[in-house]
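One chain of protein is taken out of this complex; the other chains stay put.
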Amino acid sequence: MEALDVGILTEWLTRAAQRFGAEQAHLCDLDAAIGDGDHGANLARGFAAVATKMAGAETASGLFKMVGMTLIGTVGGASGPLYGTLFIEMGKEAANHATLDQSAWAQVLAAGLAGVMARGKARPGDKTMIDALAPAVKAMTGAADLSTALASAAAAARLGAAETIPLIAHKGRASYLGDRAVGHQDPGATSLAMLLAVLAELVG
Amino acid sequence: MEALDVGILTEWLTRAAQRFGAEQAHLCDLDAAIGDGDHGANLARGFAAVATKMAGAETASGLFKMVGMTLIGTVGGASGPLYGTLFIEMGKEAANHATLDQSAWAQVLAAGLAGVMARGKARPGDKTMIDALAPAVKAMTGAADLSTALASAAAAARLGAAETIPLIAHKGRASYLGDRAVGHQDPGATSLAMLLAVLAELVG
Amino acid sequence: MKKLINDPSQVVGEALEGMALAHPGLIRVHRTPDFIMRADGPVRGKVALVSGGGSGHEPMHGGFVGRGMLDAACPGAIFTSPTPDQMLEATKAVDGGVGVLHIVKNYTGDVLNFEMAADLAKEEQINVKAVVTDDDVAVQDSLYTAGRRGVGGTVLAEKICGAAAETGADLDAVTQLCRDVNASVRSMGIALSACTVPHAGKPSFSLGEDEIEFGIGIHGEPGRNRMKHERADQLTEMLMEPIMRDLPFKRGDHALLFVNGMGGTPLIELYVVFRKAASIAAQHGITISRSLVGSYITSLEMAGTSISLLRLDDRMVRYWDAPVVTPALRWGA
Partner (left out) sequence: MKKLINDPSQVVGEALEGMALAHPGLIRVHRTPDFIMRADGPVRGKVALVSGGGSGHEPMHGGFVGRGMLDAACPGAIFTSPTPDQMLEATKAVDGGVGVLHIVKNYTGDVLNFEMAADLAKEEQINVKAVVTDDDVAVQDSLYTAGRRGVGGTVLAEKICGAAAETGADLDAVTQLCRDVNASVRSMGIALSACTVPHAGKPSFSLGEDEIEFGIGIHGEPGRNRMKHERADQLTEMLMEPIMRDLPFKRGDHALLFVNGMGGTPLIELYVVFRKAASIAAQHGITISRSLVGSYITSLEMAGTSISLLRLDDRMVRYWDAPVVTPALRWGA
C-alpha cells in the first residue's frame, strides 16, 4: 500500500473503537493505579460515538476533524481535549496533502503531536501520551515504505509507553502522586500505542 | 443468712456492676441479633454509675430508690426505665419491711415485677425480661430458707431466659423481626437472670 | 473499625461541642444532662417542641433545632434513647409558658423515657403533651408487636409543627397537627450495608455481596427480610408499593416525597430513586408538589435509603414552606 485513503482510515478507527471496547477494563485499571480509573471508559465511550458517525466521510481531513470534534464532545476528562486536538490537527494537516503517503502521514502525525503538546503543555518524559506519540512520529522517518513506517511507529509507541513505567509524572492526575506513580505504565501512553498498533496491523 | 441487709445488698450491686462490665460484649451480641446491639453497653454504663453512688446508703429502700433513679438517668433505651422501675418499686416495697427476710424479699421482688409489667405492658411469653423475672418471683415461695430461695430464683430466671429462645417477640425491638427473632435468647431476660445469679452466688 | 472519633464513649459529647462551635447563632448546647436548644429560647408565649432519641441519626434531631422547627432535642448514646432527666431539663429550659409538645418516635425506649419525663414535667406544672410517630410500614401494626416505628415522617412532622408553633398555634392545635401529619405519612426503608456502632466496633449484621435488608428501621437492626439486590427502579417499586397501599391515595392528591439517605449512600443515587418514586406517584395521579432529598435521618454510615410519602393539605403546605432556620434545614429566612 502506497497511501492511506479515507476507506482504510475509517476501517482503522472502526477497529480502534473495537479495541478500546475490549481494552476498556485494562486501561481503567492502569488509570486506577495512578489516576482516577476512567481512562478506558472515556475512550471506549468516545470511540464508540466515533464509530457511529463515520459513514459518508469523503476526505481524510473531514473524517479526522469529525473524529476530533466527536471525541471532544464525548470523552471528557484530560484525554478528551487531547485526543480531540490530536485528530483536529491531523485533519488540518491532512487537508494540505492530495494523498496520504508515507511522508504526508509523517507530517500529519507530527502536526497532531504539535497540537497535543500545545494544548497540554506536556513534554517527553512527563509520563503522558506524548511519551508514546513523540517516538512514533520520529520513527516514521527513514522507514523503507509506508507499512514499515507504520509498524516502526507502532513499535516505537509501544516502547515509549513501556518506558513511562519508571517515570515520575509531571502532568495530569498522576503528577499528584509524586514517587507513588513510579512503577506504573501511563494509561494515555498505552492507549495511544494501541491506536497506532491497530493501524499498523491493518496496513501491515 | 436470715435476711438481706444494706451491706450485702450494696455488695450485690457492686458485683452486678462488675458482672455487667464483664458481660457487656456478650449482652450486646445477644441484642445485635434481635435488637440494636446496645443492651450490654446500656447496663454496663448504668451499673457503673450505680457503683460510684452507693456508699452511705442507710436503708435497703433508700439504696434501691437511688439505684432506680440512677439507672433511669444513665441507661436510656427500653431497659433504663424498666430496670429503673424495678428498683424503685423494690425500694418502695422494702420500706414496708423492717428486715428483708425470705418472705419480705419475695414481696420486694414481686413488687418490682409488678412495676416492670405496669410500665412496659409486657406479659410472660412476650420474650422480654419478664420471662426471667416472673418465674424467679414464683420460685421464691416454698423454698426452705433465704439462700435456697435465692438460688431457686436465680435458677428459674436462668431457665426462663433460656426458654425465650424459641419465642417470637411481642414487645421491644425484637418484635419488629417477627419469625426472625426465633432461635435467639432475649438479652433483657439474660441480664435479669445474671443479676439474680450474682445475688444467689453472694448469699449461697 | 475506622471512624473519625477519639473514644466511643465521648463521641456524642464531642459532637455536641462541635455543634455548639459550628452554629452559635442558631443553637445552644447544654451538658449533663445533654440537650440542644435554640439560641433564642425559651420563646415566651410560643408552644415549645421537644424531641430526642438515640444519637447516630444526625442531623436528626439536633440539626433541626432552631427557629421554625424544634425548640430542643435530647441526644442519647448512639442508637439508645435518651433519659428522662435530659427531657425534663430540656422541657423546662424551652417552656415558654404555653405548653410543650414532645414528639416521640415509637420505640419502647423512647416512649417509656419520654413518658417518665412528661410525668415529672407535669409535677412541675408544665403543660406537656406527646405525640408518638409511627410511620414505618415495614412493621406489622398489631397487638403482637411494639407497633410501627417512627422514622422519616418524624422529620416532616417536626418541620410542619415547628412552623405552626412559630406562627402562634396553641398546644392543642400543634398536637392535633402533629397527629394529622403522622396519620398522613408512610415510610419504608432498605439497607445495602450494615453500620458499625462505635462501642460495638463491628458491623451490626453482615450482608452478602448481592444481598440487601428490606424493611429496616434506623438503628442498624436487621429488616423485615433479606433479599437479593435489584436495580434501583425495582427496589423503588418495592418500597413504594406498601406505602401507596397503606395510605390510599386518590388521583389528584398532592404529596411531599422525601427520599432519605441512611448515611452512606451518595446523593446521586438518592436522585435516581427520587426519579422513579416520582414517576410511580405520577402514574397514580398524585402530584409531588413538595420534596426533600438527602440524608436527614440516618443510621451512621449505613448504605441505603428510605422513602416517605406525605399526603399534603393546604395547611401542611403552608407550614412546610414557612421559614426554618436550623443547622440542617434552612429556608425562607
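As written, the chains take the letters A, B and C, and residue 1 is the first residue of each chain.
Everything below uses one rule, namely that a contact is a pair of C-beta atoms (placed from the backbone, for glycine too) under 8 Å apart; a residue touches a chain by one contact, two chains touch by 3 or more.
Note that the structure is predicted; figures quoted are calculated from it, not measured.
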Inset, instruction - Specify the shown partners of the omitted chain in the complete complex. - result: A, C
Inset, instruction - Could you tell me which of C:I218, C:L300 or C:M316 touches the chain that is not displayed? - result: C:L300
Inset, instruction - Identify the residue among C:G41, C:G63, C:G152 or C:G215 that touches the chain left out of the display. - result: C:G63
Inset, instruction - Please pick, from C:T91, C:T133, C:S193 or C:S308, the residue that touches the omitted chain in the full complex. - result: C:S193
Inset, instruction - Write the list of chain A residues that the hidden chain touches. - result: 28, 32, 35-38, 41-42, 45, 72-82, 119-120, 168, 170-173, 175-178, 180
Legend entry - Hidden partner chain, residues of chain C it touches: 2-7, 11-12, 14-19, 21-23, 55-56, 58-59, 63, 192-193, 209-210, 212, 229, 231-233, 235, 257, 259, 263-275, 278, 288, 291, 293, 295, 298, 300-301, 303, 305, 325, 327, 330-333
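Convention: only the chains that are shown with their structure count from here on.
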Inset, instruction - Work through the pairs of chains, note which ones touch, and then classify the graph as line, ring, star, complete or other. - result: other
Legend entry - Identifier of the chain whose CA centre is least distant from the whole-structure CA centre: C
Legend entry - Interchain centroid distance [CA atoms averaged], chain A/chain C, Å: 54
Inset, instruction - Report, in whole Å, the distance between the mean C-alpha point of chain A and the mean C-alpha point of chain B. - result: 75
